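Complex shown without one protein chain; remaining protein chains in place.
Chain naming follows the written order as A, B and C, and within any one chain the residues start at number 1.
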Amino acid sequence: MADLQVNIAGVPLKNPLIAASGTFGFGREYSEFYPLSTLGGISCKGITLRERPGNPPPRIAETPSGMLNAVGLQNPGVDHFIERDLPWLKTQGTVIIANIAGNTPEDYCKMAEKLSGTDVDMVELNISCPNVKQGGVQFGTSCAGVESITAAVRRFCKKPLMVKLSPNVSDIGEIAAAAEAAGADAISMINTLTGMRIDINTRRPVLRNNTGGLSGPALLPVAVRMVWQASRRVKIPIVGMGGISQWQDAVELLLAGASALQIGTAFFTDPYAPVKIRDGLQQYLDRNGVASVAELTGAIRPW
Amino acid sequence: MADLQVNIAGVPLKNPLIAASGTFGFGREYSEFYPLSTLGGISCKGITLRERPGNPPPRIAETPSGMLNAVGLQNPGVDHFIERDLPWLKTQGTVIIANIAGNTPEDYCKMAEKLSGTDVDMVELNISCPNVKQGGVQFGTSCAGVESITAAVRRFCKKPLMVKLSPNVSDIGEIAAAAEAAGADAISMINTLTGMRIDINTRRPVLRNNTGGLSGPALLPVAVRMVWQASRRVKIPIVGMGGISQWQDAVELLLAGASALQIGTAFFTDPYAPVKIRDGLQQYLDRNGVASVAELTGAIRPW
Amino acid sequence: MKYDTMLCGLIRKNRLAEDIFDFTVEAGKLAEAACPGQFAHIYVPGKTLRRPISICEIDRDHKTLRFVFQVRGEGTRLLSQAEPGDRLDILAPLGRGFDLGGTGRKAVFVGGGIGVPPLLEAAKPFGENAAVLAGFRSGNAVILKEDFERAGNRVMIATDDGSSGHHGLVTDLLAGLACDVIFACGPTPMLKAVCRAAKERGVPCQVSLEQRMACGVGACLGCAVRLRRETGEEYYGHVCKDGPVFDAAQVVWED
Partner (left out) sequence: MKYDTMLCGLIRKNRLAEDIFDFTVEAGKLAEAACPGQFAHIYVPGKTLRRPISICEIDRDHKTLRFVFQVRGEGTRLLSQAEPGDRLDILAPLGRGFDLGGTGRKAVFVGGGIGVPPLLEAAKPFGENAAVLAGFRSGNAVILKEDFERAGNRVMIATDDGSSGHHGLVTDLLAGLACDVIFACGPTPMLKAVCRAAKERGVPCQVSLEQRMACGVGACLGCAVRLRRETGEEYYGHVCKDGPVFDAAQVVWED
């Protein structure tokens, strides 16, 4: 049997499949389906320094082979996470990643500092959330922004630091390089692409936030392209995501350069998606005589 | 019966449905299905100063609710277009738009000059083709690039000038404003978003060009969002496109701010798509007592 | 088991009205676990998001669930094309259903259009203690009348065009109807009116709400609904986990 273990910035994962931030809450709901130890890791719902109510509804819209969300980072705040969610999560036998978002660099730094004192396994810097007015994506769409926020947080973060990139940029390679230069231990990509739907009867945007983030299969070709472009610019590991819904998609992102993967929207279509993807991946490796999933990383043969 | 006529930069179109550049060749193939006068206009296959062989195959890949192409601007060159294609096209009873692409600003200017001496109805500046090595998209992803190329061509172009924007940018509103400031008479958007697929058996990118442009329904929410963002920044008309496959999609893009539409990938799914979309639009207007399709433009009621 | 997915065989399919379909599926343990007012999240091939549909009836003996749904868009249209023998991928039972309390109380069930089916399983145990007020566009849109009657409920119909029952709003029928508790499901304006009436009379009222959903289980925080705590503080709860049935006093009506 091929080895599914991977290592991201010193953190060993039993398999490369991580639940994507915001699609898996803090794990409790999906633990009804299977032990969370089935997963390589969990990236928790994006947390902020203080509790956030989130955006007014509707927050969800469907699109061809995808969906939009504008949840707006509804979350109970970092302290609540550390006290109430993390202890339970840490008993689940999987790697726990804290996904943090802030309005200001100071917010990010304070959270990183607080989390450094916990037994969270990794910190994921969400500088790419398109659904909040302040902060979020504004840091993520310029090299200078990415570099400064990453460098700032780096100083406070004693945990492996993963920077999550936005796809709403012209040159993702450049952005990835900026994150690496500023001290990121890993990159995760891609967050959602900003989109919009309009109800043609009411002439209102379907989402109360007007725009939202596109995720799901529609995004896959963009994710594959961006992971490939980024992987040619950085040496740090890339955690790939965006539209993975079947094991074949997972293989594509690995070949493009990802060392591990996050699964998001696929949970909504099928709560068992990561289990099926893990099994499919295992069989693919075995069938092709690949000893370890890590061998797929970047094994694309570009023309 | 509601009025389907629209006017783009002084050019009257009998209906807002234009065939998108590159998906309709120079019209001959689709004229087997219905008279080309069925369409409001035709944006011809992108032409360059000199003949181009295009990229090696494969040039096409499928993606969830979309496709990638990397045709690479195969075309017979502007002179051939003017001598062999345009005369026939001009007898078809529809508006003819020349879509031009260049390696250098000089190329663009020369073509604009040549076309100014013909009876083409409009020039569409393709500064956003992601599938060619030189030129193309590089002009389209920065404000400075868009502004300089638009201003340069403007001086040589005696025809209404439409600038076609790339979605591979962080802030489309800013790019649209740059095109307007530099003298564009209209904007068309969006071109394809760069994507990639990998054959997991050969580990080769499906496209020989490695990456290609994503089009089709998957793109619709991005197009709606971008048209909306651009329409809030410019006064010149916007020709919207990206993923329109049914009349409802057309209504969304009009509400978002488009004055006319282009249909591309939908031809491949159904050659009769524009006829069905036109009829659906007509019925929607009549059913809702809207006197003219122009009333839909920008009639979104954002939250 | 709280909830799970299952491939459920479609065993009966009926068309109750022009655009309203009635499905009964073999649901095994999902049927055993289900309570009135809960819902199912149904996979539609080709769609990224499942479609939430309330459980209309639960047959614990035969381990079946019944769903009655209206074709509103592409997803429900595709769903309506399923045929007996096909298998539906169903995630259920989800959410918090009706808190029925003592069925010796006089209960009024108010349903509007496709809001009527979610009330059936809840009304049944009340037998003749339940008055079911059901509003529809017109007489040919009336559904489930006999089903409620078979359970002993007293059914009163209202239609917008007067072609069946009372000519007017279903909430008109509330006037002068004594009751200890109200259960309601239907369009927002109707629910608002019902809540107002309940408040005036000082009777408890439970309403079943709708919101666009992604996960259906409480993980994505997509299906937000504005709620009020007893302290008066407002916050966003979630239809799929905290509801779909809410105490009317909790709900902050947004527009």
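As a convention for this text, a contact is a pair of C-beta atoms (placed from the backbone, for glycine too) under 8 Å apart; a residue touches a chain by one contact, two chains touch by 3 or more.
Predicted, not measured: the structure shown is a model, and the values here were computed from it.
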### Query
Pick from B:118, B:229, B:265 or B:297: which residue touches the chain that isn't shown?
B:265
## Note on the structure
Listed in rising order, the chain B residues that touch the chain left out are 22-25, 28-30, 32-33, 45, 53-63, 65-67, 69, 71, 74, 206, 216-217, 265, 267-272
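Heads up, the rule we're going with is that only the chains that are shown with their structure count from here on.
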## Note on the structure
Between the Cα centroids of chain A and chain B the separation in whole angstrom comes to 33
### Message
Suppose each chain is reduced to the average of its Cα coordinates; what separation in Å results between chain A and chain C?
### Response
36
### Task
Would you please write down the residue numbers of chain A that are in contact with two or more other chains?
61, 63, 65-66, 216-217
### Task
Mark out which residues of chain C touch at least two other chains, giving numbers and ranges.
none
